[in-house]
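Got a structure for you, questions after.
== chain A ==
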Amino acid sequence: MSYLYFPGCSLRSTGRPYEESILAVFRKLNIPLKELDDWNCCGATAYVSIDENRAFTLAARNLAIAERMQNNGNAGEDLMAPCSACYLVLEKTQHYMKTDEGVNTEVTAALRRGGFDYKGTTKVRHPLDILVNDIGIERIAKAVVRPMKGMKVACYYGCQVVRPFETFDHAAYPTTMDRLVTALGATAIDWPMKARCCGGSLTGTIQEAGLRLNRALLKEAEKRGANIILTCCPLCQHNLECYQKRINRRFGESIHIPVAYFTQFIGLALGIPRKELGIQRLFIPLKFADPPTKEAHAHA
Partner candidate 1 sequence: MKLPTPPALRTTVTNSPPRMKTVVRRLKFESELDLSFGEHVAERAYGQKLLSCIQCGTCSATCPLSHYMDYTPRKIIAMTREGFKDEVLNSLTIWLCASCYACTVQCPRQIHITDVMYALKREAIARGFYPARNPIPVLAKAFYERVRHDGRNTESRLLITLYLRTNPFKMLKEAMLGLHLFLTGRLSLKKEKIKGMKELRKMIDSVEPRKEAVPL
Partner candidate 2 sequence: MPEKPKVAFYWCASCGGCEESVVDLAEEILGVVNAVDIVFWPVAMDFKKQDVEAISDGGILVSLINGAVRTSEQEEMAKLLRRKSALVVAYGSCAHMGGIPGLANQFDREQILRYVYEESPSTINELHTRPQTASPEGGHTLTLPEFRSMVRTLDQVIPVDYYLPGCPPVPRMLKAALDTLLSGNLPPKGTVLGPDTAMCEECPRKESKPADLAYTAFRRPHEVIIQPETCLLAQGVICMGPATRGGCGAQCVTGNMPCSGCFGPTSRVMDQGAKILSAIASSLSAKETEGIDRTLATIPDPVGTFYRYGLPGSLLRRKIADHN
């Protein structure tokens, strides 16, 4: 088992701890990752708003590079995209190239211009999917050295990792992450906002709307007794964590809840040092309900 890895632009800035923790966890589990050669921006949501076929072309270049790498010694390796937006754009490109003749013709021709003869074999995967469905909860659970007892986790999936394609989980009631954190010894709280939108880039544009969405999510998580929110998308993490102060100021709330990446959480359970997981980069410090076990200390 090994994978090609598409970091995407966010994981090189705001999402840096996401990348650090992914790499650390996969290293710990002995799953090799190979960064996609000379990858480019996936196009994200903004690009589609300008020109769709060009956006698809942008994403398709990455798919084609992955296929080329698969044909050159990396056979059978799926392309892992941790950022939900990248994940969806790549998926969607793949989907429309398969189902829409117009898109297929246009994009295939553009790829040829760049010297790619893309056959459409690349499979796009999210790390959450890979960790739970390929590597398996059992294998991860076995590697746990610091059970996350007492942690009440609100698993937050956001939108684009499950919608619209529902590739590996339900569009509104996903459970993959819940099962994973339960295996790590934590409690996954049941809450209805698992896949409710955080507003994406609205916090930067129409901020009032963006803040309101995030307020609802944060309040409900706290109300249901969560002491941490876990995300699987850099934009969700940024919105939920970095705007907490502003939300409190704007709406007179007193929300204070750490928001981490699910891979950071796994890393902690596996006894990976906090620094390797980028824990120090979080705005709201992570505190644990139970003190770490001796064993975990020894590992650290």
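One rule holds in what follows: a contact is a pair of C-beta atoms (placed from the backbone, for glycine too) under 8 Å apart; a residue touches a chain by one contact, two chains touch by 3 or more; residues count from 1.
Selection criteria: all candidates are chains of the complex that A comes from, given by their letters.
Since this is a predicted model, take the numbers as computed values, not measurements.
Peer 1: Out of the listed chains 1 or 2, which is the one touching chain A within the complex?
Peer 2: 1
Peer 1: Provide the residue numbers of chain A that touch candidate 1 in the complex, in ascending order.
Peer 2: 9-10, 12-17, 38-41, 43-54, 57-58, 61, 96, 100, 106-107, 109-111, 113-115, 159-160, 163-164, 166, 171-172, 195-197, 199-202, 204-209, 212-213, 242, 246, 280-283
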